[in-house]
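Only one protein chain is missing from this complex, and each of the others stays in its spot.
For subunit A:
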Amino acid sequence: MLSVTGLRANVGDKEILRGLDLRIGPGEVHAIMGPNGSGKSTLAHVLSGREGYAVTGGTASFEGRDLLALEPEERAQLGLFLAFQYPVELPGVNNTYFLKSALNSIRKARGEDELDAVSFMRLIKEKLKVLHLDDSLLKRAVNAGFSGGEKKRNEIFQMALLEPKLAILDETDSGLDIDALRVVSEGVNALRSPERSMIVVTHYQRLLDYIEPDFVHVLYKGRIIRSGGKELALELEQHGYGWITDEGAAA
């Protein structure tokens, strides 16, 4: 599904990803943890095609395509989804209109029929229920004036609607209250399927209590320095990063 090898990326003169390897198979959930500034969001951005990063080495292929050669919208149309760490506000852009345009643009690129207003509204109501979101959100502008938690829930709601093949959730748990964390996790779990893979970026074990990962990776200074099963996250929770970064530094 996704295969990243030796990926290097700079912002300006600063090298942030420094030879990163990651392989994700269909239906797998991978958690990526790592201290602040280690490059987690950078990885998410580079994979989804954000401008401002210079890829200086390595490869990334997704569904057999050279991911790095594609425009951001082409990646989305191919089934890549990024739930933003900081969702962006679009003042005046109606949420329903935005979602419908996004969905239809993706459907069109896949050669599917565009959804008409009626079927779209039916679909959207269904997805709202899964995330316990109020439909007043639909009438508002995208993320504008949403609370931090609402923004994060809205990201997962978009994911539910767009049904990606690979979703990257960048700290979706931050800013969520205890109940919202449960609701969002249930939403994410409902979307788990043998065809859909996920990368879950988080700092905390508590999200992984809900969304059980198949693999856990530690990203440190632009590289994955340790990979393991879900028990790795528990160990990190107990010992902190020093435990492996020291070890990593020693190695």
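Note that in this section a residue touches a chain if its C-beta (ideal position, glycine included) is under 8 Å from a C-beta of that chain, and two chains touch if they have at least 3 such contacts; residues count from 1.
Keep in mind that, in the parts below, contacts and distances are computed from a predicted model.
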Name of the absent chain as recorded in UniProt (options "NADP-reducing hydrogenase subunit HndC", "4Fe-4S dicluster domain-containing protein", "Carbon monoxide dehydrogenase" or "Iron-regulated ABC transporter membrane component SufB") | "Iron-regulated ABC transporter membrane component SufB"
Missing-chain contact, candidates A:L20, A:M33 or A:A76, resolves to A:A76
The one of A:S48, A:T172, A:T202 or A:T245 in touch with the missing chain is A:S48
Which one, A:G12, A:G92, A:G111 or A:P194, makes contact with the chain that was left out?
-> A:G92
Missing-chain contacts on subunit A, rising order, are 48-52, 71-73, 75-77, 81-82, 84, 87-88, 90-94, 97-98, 101-103, 105-106, 109, 141, 158, 162
